[in-house]
Each structure stands twice: as structure tokens, then as C-alpha cells.
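Removed: one protein chain of the complex. Kept in place: all other protein chains.
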Amino acid sequence: MAAFALSACSTDTPQSVLQPQGEFARKADALWDITFAIAIAVFVVVQGLLLYAIFRYRHKPGREAAQFHGNTRLEIAMTIIPALILLGLAVPTVATVFDLAAEPTGADVIHISVEGRQFWWRYDYTDLDIVTANELHIPTGQPIDLSIEGYDVNHSFWVPRLGGTQDVVPGRTSRLTLEADDPGTYLGQCKEFCGLSHSNMNLRVIAHDPGDFEQWVSDQQEPAAAPSDSLAAEGAELFVNGAADAQFAGGPSCASCHAIEGLDGAVGIIGPNLTHFAARNTFAGAIFQNNESNLRAWLANPPERKPGSQMPNLQLTTGQIDALVAYLQTLE
Amino acid sequence: MATAVAPQQGGLFARPTAKTGWWSWMTTVDHKKIGILYGVTAFFFFIVGGVEALLIRAQLATPNGEVLSPAVYNQLFTMHGLTMIFFVVIPMGTALMNFLLPLMIGARDVAFPRLNAFSYWVFLSAGLFMYSAFLLGGAPDGGWFGYAPLSLDPVTDGMTYYSLGLQIAGIASLAGAINFIVTIINMRAPGMTLMRMPVFVWMTLITSFLLLFAVPVIGVALWELMFDRLFGANFFDPAAGADPLLWQHLFWLFGHPEVYIMILPAMGIVSEVLPAFSRKPLFGYPAIVFSGAAIAFMGWGVWAHHMFAAGLGPVANSAFALSTMFIAVPTGVKIFNWIGTIWGGSVRLTTPFLFSAGFVSMFIIGGLSGVTHSIVPHDAQQTDTYYVVGHLHYVLFGGSIFGLFSGIYYWWPKVFGRLLSEKIGKFHFLLMLVGFNLTFMPFHILGLLGMPRRQYYFPANRGFEVWNLLASIGAFTIAVSILVFLYNVAVSRKKGEAAGADPWDARTLEWMTTSPPPEHNFDAIPVVRHRDDFWYRKYITTPEGESARVFAGGAASDEEQHSSEAASDEPPSSSAEGASDREPNTAGAAPPESSSEERPHAGASAEEQGHGIHLPSPSYFPLLTAAGMPVIGYGFIYSPILLAAGAVMLLVGAFGWVLEPPAEEA
Amino acid sequence: MSAAHPPAEHPHTSTGLDNAKLAMWAFLGSECLFFGSFISTYLLYRNVTGDGPTSADLYDIPYTSISSFVLLMSSLTMVLALSSVQNGDRRAMRIWLMATAFLGLTFIGGQVFEFTTFVEEGLTLSTSAFGSSFFVLTGFHGAHVTIGILMLLGLTVMSSFGRLGPDDSRPVEVVGLYWHFVDIVWIVIFTVIYLIPSG
Partner (left out) sequence: MKIAVVLALITLAEIAIYYIPALASLLIPLLVAFSFAKFMLVILWFMHLRFDSRIFTRLFAAGLLLTLTVFILMLLTFFLRGGPAPTPPGIT
């Protein structure tokens, strides 16, 4: 039991459900606190009774077992007392269930459509005309209305410190409300087993002060800047049309799966929207830091870096990788 | 089915007659031999599933583990779950039921001996079929829960093996369940009313009903999955407008009763073991029985609590939260009754008792963590994390496996005639208890720290390292404890103490006959006058409420180390002989005199009673019929020719079954 | 089975009931859940027809009514078979068993024809969720009828070779229970699947 106390104090547990950082996670945590206290009390009493009975009545020469078959009053009491305790738990539980299920209202509520895909997250800020991936940016201090949509297989959206879990079921739309108290980065993960890289389907929620969030929104709404140097321009060309050499030509180009606003022809919808790729801290299911070496390794062989990745190994040459990395890094 | 015909000698449908040797095991219809087969097979799968668990724990001992590839990891955790549930816990319970059920109700065999053999062979076929997938391109890798549409993924045949293999295992369970239900309803000894039945028999009955009603539901889900995978049907494909939640509903409609299918037999075992070693009747027998039935019944109304995060809406979630909470009431009743059973007793801390006490103790934890799941808003945090894995292992390992080991230690002398060593047994218990808690207590913490389950690695710097390492150490401790058990078995086989008919001074009918029991179980079917009838043949209750041993001379004594003749009129003087009020753990106890006693030949003693005891002859056909099933399974995957071959085996087996003579002159 | 030794007498049981009959009733209880699951699947998907034909496009009520009636009447012949053997008339029993099997075969023939028609009109197993649930539900019912026919023919053959025993109506009764059950499942299917229009 000391372990529970320990874990609640430690600061290096970024996914702990015991350290809620938002209204909706706190409501669940409040219920947990009550339940856990009752459970511990019941545990101590019942386990104590069991151990006491075993040691008090262990066999000694001369001890005779009392021959009784039951005790009706006691048995009725043993049925009613747990039932009452549970009833006591049921009332706040049901109240919180309905509380959490209520859709947040108001003009300033931000609606985001969240789609879980093998193995990354797509976010569509329906009112703001922003599409991004894996890193969800939200303002602090206000409820965020997430509409959770299915795509290929079941996933489950979960940011433990900010709120509960919502399964992603293909063909269904569900809701989840999140709220963050303070600015910061909150880790989350896909929770429903979804295939080879289920473990690699992470996500982050980045909460900003409302003012910073406004800034982020207006940055995101800008189309991508035109490539600044020739290497980046070559990368952009490669991105849309693929390379002229044998392996890449005629096959898929980056743009068949990825979109970049402002780059003609890059309108793919299968992979993440890369318009502001360089502004993201992580990529590929939020498992890699977004830096040059990780990006190079990724482009060289995605399925090796992330098993089961839908992005195939395109057999890129070092030169092609140079150009693509240069271009991607301009996408601030 | 097979009715009176003039016995035909020889020919196509002659029945085998071997009583010993491996062929006798292949063709046996004796519930005791089938029980042993079940037990050995289930234990084999226990080792296999355990090795899978060890591989998983090796991978997860350190962050970013690289022992297993993700593809292999996914197969291993899937097969670990499937193995432990379908090929260990359920059949291990079935093993004990098979061996004990007829003995406990005073019957010569189950109602349908050949169907019983058939169940075993089908179960074995299902296990081998599932495991053959490892060699034939990849085992199931979609989790034991097989959520669609991921389970429709056509990359390997793994989930096709899942859909067919579980289907076959389901046939075994269904046949077994029907057999046990009929046996319990119809084959009880005279005077064995329902409320005089041992609780283990009650729990068998309730479990069988759960299987009877739950297996067809998963059967349908598996058929639908199979049609989707093999024949392009659209039961779960969202692209065709189908709803993958249907799979989840059907799966958990079966899956939740399944949990009780696994725990109720263990509860039955505990309800036998605790009274025997407390030397007291079970406290609140009716309450234990009815709470068992209530758990089973309520177990049908809670399935959607596995789907709290699936988006069923607040009304459904609240309703299922309430039903889930209140299933804790009958469970609590059982725990209080077990404590009441120990209360006021004279408790002998034998290995079976310790395992039963361990069951109750661990089950309290598992039950309480179960209640925390019903708190829907917090369940949304716990679900699919290691917290759930911790909970389910407290129920299924701390619960079922501890209960089953209690039963194994308790009935081992009845099955094999020799006791297991108490000293080694207690060491086994301690090691397993420590290892178990070391493994699964950290799981709760990991879950609360936010580690999702079914992850083939965990990243560093999230606070998971210590707890994972502890859990892995615990897992290997459990493995060592199993080796200790195997050593105990080996020692017992060589130089185990001879058990005699009644080594524990126990209460129920199976201890009236020799250990191991003769093929026909009882020379004469006992007439039952009490609950715990055997006890009341040995003891009377004094007016002060204490028990006193009934001697031939009428004197009562609580001294140990004596043997006495049971005060019974039926069978006259013979069966209860050798019942000795002896603690096997008090070293140096003299072996009971009954161990060397020769029993009269079965036929001879029966002739004396004027009735021939006709036991059914062995049969080839259960094995043949059962063997057809995996062939059909391969046929679905690989070739219509195999399909036809399997169907022919099935048909020939069925016709042979019907047409073979009822018995062969030995 | 357990105590099936000559002379054939009813074995002693705690309830006085026949083991095989008890087993069959337990099995039928289990079958309720089996068909219940399939029927629920159908009810869930009956309007999920995608681009394929709907039930209104396909169902031919008069045709299916006739085949339903055939199956219903086969229950009657089954009752007559049992009452014949209980009256000791094994020849009549065999005739009624054959009649029952024949009616069952007629029903199966009708189902095969119906399936063929539906496929021609564009509904297959993989057309839509509706197609899948329709074919698999009615197909499994058909499989049950087929197994029933095999058992009826088996009884007939065994009886003509004298392997059913002189006064033994038990196998006939047990197979009869199965047969009637398959019939009542069809009563439910006919009403719920065919007659109640999809909304």
C-alpha cells in the first residue's frame, strides 16, 4: 500500500492517473479517492478477520471444533452491509457518469474531431480549419469537445492526466471532454490493442495559455511557406512528383498520402497532414523527437523504425533524403 | 442411444477391451481416467502458457526490451491468454469435476461415458490445433478478445485458427457441460438430495449451466468471424456498414460468464477444503449455494462493463455499473461464509488449507479491485491498463489457480493413492504466494501510473521501470514454485506416503472408497442421509454441539493417530475402513493399515450383492469423431479435400458410436 | 447409455427421467442462445443493405409460407411416428419417419431454390451485412434440418435392421424433440425475418 503513496508523490510519472491536471480527470480521481479508501478499509477488516480466524482457531491438542452450520442474522447482515456500502458508491458514480457525458456548451467551446489510425492520430479543428497530427494543441482552462471517430481498427484515445478514455470504433462517433488547468505537455497513448505498433501510437496534448493558443491557431492557419533554398525546392518537387529514377518513378509520391497546404498537388489524405511539420516536437505517433537524424532514419525505412507502419519503405537514396529533410524542415 | 442388442463379437463395431497400456487410455470411457487425462493435459498447457508469460516478462523486464519482435510478442500474449483460459483453468476444473463428480454423488460414472471421452479428445484437438498455428504461418495475434475489425486482418491465418480452434474447444465444453448437468440431476445416490450435495458439485452444476448458455454465444461470434475471414461476409466490417461493436457485445456476453466459469469451480474446491481442515460443517451452506447461483445469474447482466470506454452512452454505462457493483454482494457473502467456516474450528494448516486460505485472501484483493472497475469514470482511466491485468490475475491466478492447487493437493491422494509431501507443498505455497504478489501487485501500480496493456515494450522515463522489473522477478519466482510442485510430484510417485481411503478425515463420499478408487467406484452405492454424509458416518454431534467419533464400541475421542471403523450400515464395514484421523504433516505418522488392504475383485464383490456391475466398455469412436474436428478446421483454411476427410471421420465416428454394441465381454 | 446393458430396462435415475431426454432438453436450451445470437445479428443488420437488394426486394411471402407449412407438417408426422412406436407399430413408425424426412428434404430443397433466386437477384453472403446475416442465419437453420434428416434416416435404417430394440421409443422421442425444436426455430424465423417488414 505504501507503493500507492509513493507513486502518487513521485514527479517523473507523466502518465499517472493519480495526478489529475484538469477538471475532468479530477472528477474521476475524486471518485477513486473515495472508493480506494473504502476498499482499503474493507480489505483491512476482512483480511484481518481471515487471518485472525486462522491463527486463533488453529489446531491445538484438545481443541474441539464447534459444530455450527450458520447464523441467519449474521448472514443477513453480511448481505445488507456490503449492499449499503455499494449503494453509497453507486450514487456519486452515476452522478459523475452523467456529469462527464454532458456535452460542453458555449460559443468558445473548441470542437476537435479526433481520428485514430494505424498508428497515429489525426486532429481536425472543425471550426478553425486546421488539420494536424499526434500533437493536440489546446487552450487551458476551458473544456475541449472531442469527437472521436473511427477509421481502420479500434483504438482508444487517452490522456490520463486530463480525462478518461474513449475507444475509437470504426463507423462510430463518440465524445470525450478534456480540460487542462495549466500550460504544458501531457502524454497519452493509444490504449486499445490495434496491431503491430500499438505500443508506438503515442500522442501528446500541448496546452497553451489562451493568448498563446490564439497565436498557434493563426500560425497553423497560414499555408506552408515556399521552399527557401534550392535543396528544399528539390525536396518539394520530390514530395509531389516522386523521383525520376527507376525505383521511385511511377510509384507513390509523398503527396499521394500527405497533404501540405500551399504546395500544389500535395493533397493526400491517408497519412498525416504535414503543412506545419517542422513546428511539431515529435512525429510518427509521437514516438520520435522531430530532428534531422530521426527524420533521416525514418525516411530511410519507416516499417523498420515503426513495425507495421502504413508508410512503406520507398527505397530513397541519400540524396533524395537530403532534399526531403531539407524541405520538411522549412515547414515551420 | 445404443440400446439393447445382442452383443456382437468381433467385427467392425467390436469394442476395445484393453484395461492397461496406452491403448486403454486412448479408448477409455472411465471418468477417472478421463479426469487424469484432462489434468495432465491442462497442466502441460499450464507449463506452455507459463513459458509464454515468462517470455513476455523477460521482454518487459527492462525498458525498450528487445527479447521479442512485436509480431512474436503479439502472438505470445494472445496465446498466453487463450491458453490459460481455455486450455488450463477451465480444463483443470473439468479434470477435478470429472474425477470427483461421480464419486461425490455416489455414482459409478457420468451419465454419458463416451461423450465424456469425446469431450476430452475434442479439447485436446482444439489445443493442438491452435498451437499448430505457430508452425503453419503464425499463431493468433489479435488478443484473446479478438476485437473486430483488427481480427479480420488477413495478414496471417492466426485469427482464423482462433475462430476455428475456440469453436472446437467450445464443442468440448458444451458436451462436457451437458454431461455434467445430466449426471448431477440424474445420477445421484439414493438420498443425495440437491441440498445434500457437496458444494463442489453445486458449483460444477452452476458452471455447467453457464457453459451451456455462454458457449453458443461465442460460437455464433466465432462463426461470424470465420465467415468474415474466409468467405467475405460482412458481420464486422465497418466498410459495409456493419458495426464492430457487435463483436464486442457477443464476445463479452460470453466473456463475462466465462469469468465465473473459471472462478466458481475454485470456489467449490475452497468450500470443500476449508470445512475439512477446520473440522466444521460449511458455514451457511444454503447461502454459499444460492450466492453461487446468484453470481452466475447476475453474471449475465454485467457484460457491458468491459465496454465502458466504447461509447455506449451514460444510461447504459450507469445501468451496467450498478449491476456490476451488486454482483459484489453475493461474492462478499461467500467470503464471509468461508471466514465463518474457519471461525471456531480446529484448523489444521495443511497445504490444501493454505492454498484455500490463499485463494480467499487473494480473492478479497481481486474482488475489491473489481469493485473499483465499476466506478465508470475511474474505470475509464483503468481500462486497458496494467491495473486491469493486475485485477484479472488476482481473480484468475490468486483465485482460480490457487483454488485449483488447493484441490490438487487435497484430492491427489484420492487420485493416485499417495500423498504429496506436506513440507515441499508448504514451500511451494509460500514461494507461489510471494511470487504471485510480487508479480501482480506492481501491475496495479503500473496501471495507475498509466502503462497500457498489450505493449511490446515500455519507454523509459515514465516511472515504469522498477515495477516492471519487480513483476518480472515475481514471474520467475512463480516459475520456480511450479518446479517445486513438479519435484513434489516426482517425490510422491517414488516414495510418497500411502494415503489410505481417507487421509484427511474428510467429509464427503469420495473418501469412502479406496484410493485410488476401483473402476466401479463403490462396491455398493451408498445411501445418503446427511449433507457431509461420510462425516456423520464417522462422528455424531454431542448435545453440547461438539463432534464425537463413533466407534464400534461407541466411545468418542478426539485423539489423533487412530483408525476406526466407520459407523455405517452401508456398505457393511468395508469402505470406510482405514479412515484415519491423522495429520499427514505430523511426520512419522504410521501409514494407515488400509493401504495394504486388498480389495475384493470388483466383480466378485458385486456378485455377492446379487447385481453385476456392468461398466461400459472402452470405445474407439469418441477419439475418431473428435479427431475429425481439427481436420475440418484445417480443411476450412487449406483445402476442401481435408474438409471432406474431416467430415467423413466425423460421420464414421458418429455412426460407429451409435452402432457399436453397448459392452464387450472382457 | 451408461447402463445400457441387456436386458434393456430403464436405468435407475434420481429423477426417474431418461438421461438422453434430459440431455436433449439441456442442449435445446443451449440452442436457444445459439439461434438467439444469430437472430439478434439479423435484427441489427436487417436494414444495412448497402447498395444491394433489400428484404422487400427479395422476400416471396407465399413461397416461404408454403415451405414453412411443409416444415410445420413434418412436426405432425414426427408426432405420428412416435405414437406409432409407442403403440408397438414399428412399420408405421418407419413410414412416418420417412415422411418426416421427406418433408424436411422438401423444405431444404425449397431453401436451396430460394438461396439460388436471391443470389441471382444480387444478394450474396458478401453483398451487405444484411446478406451475411440472412444467409448465415437461415443457412444454419438449414444445417440443423439436414442433421435432423440424417438422424431420421438413421433411425429408420436402424429400425429396419432391428437395432432399435423391441419397445424402445426413446431414440425416436429424443430425435423428435430435436426435430420439433428446429421447427419452432423456423416459426420464429419466419415471423421475425420474413413477415415483420423491415422499417
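Letters A, B and C mark the chains as written, and numbering starts fresh at 1 in each.
We take it that contacts are C-beta pairs under 8 Å (C-beta built on N, C-alpha and C of every residue); 3 or more make two chains touch, one makes a residue touch a chain.
Remember, predicted model here, so these are calculated numbers, not experimental data.
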Query = Which one touches the absent chain: C:L22, C:L58, C:V85 or C:A101?
reply = C:L22
Message = If I consider the whole complex, including the chain that's not displayed, which of B:A133, B:L245, B:M325 or B:V376 touches that chain?
response = B:L245
Ask   = Please identify, in ascending order, the residues of chain C that touch the omitted chain?
value = 15, 17, 21-22, 25-26, 28-33, 35-37, 39-40, 43-45, 47-48, 61-62, 65, 68-69, 72-73, 75-76, 78-79, 129, 176-177, 180-181, 183-184, 187-188, 190-192, 195-197
Inquiry  = Residue by residue, what part of chain B touches the chain that was omitted?
reply    = 185, 209, 212-213, 238-246, 249, 253, 300-301, 304, 312-313, 315-316
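Note that in this section only the chains that are shown with their structure count from here on.
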Interchain centroid distance [CA atoms averaged], chain A/chain C, Å = 51
Key: Sites on chain B at which at least two other chains make contact   = 241-243
Inquiry  = Touching at least two other chains at once: which residues of chain A meet that condition?
reply    = none
Ask   = Which of the residues in chain B come into contact with chain A in the complex?
value = 69-71, 74, 142-143, 147, 149-150, 153, 238, 241-245, 278-287, 307, 309-311, 313-314, 317-318, 321-322, 325-326, 328-329, 332-333, 335-340, 342-349, 357, 360-361, 364-365, 368-369, 371-372, 374-378, 380-385, 441-442, 445, 448-458, 461-463, 541, 545-547, 558, 583
Chain B-facing residues of chain C, complex = 1-8, 13-15, 17, 19-20, 22-23, 26-27, 29-31, 33-34, 37-38, 41, 44-45, 48, 50, 125-129, 131-133, 135-136, 140, 154, 158, 163-165, 168, 170-171
Message = If we count contacts the way the header does, which residues on chain B are in touch with chain C in the complex?
response = 1-7, 108-115, 174, 177-179, 181-182, 185-188, 192, 212-217, 219-221, 223-224, 227-228, 231-235, 237, 240-243, 246, 250, 614, 616, 655, 658-659, 662-663
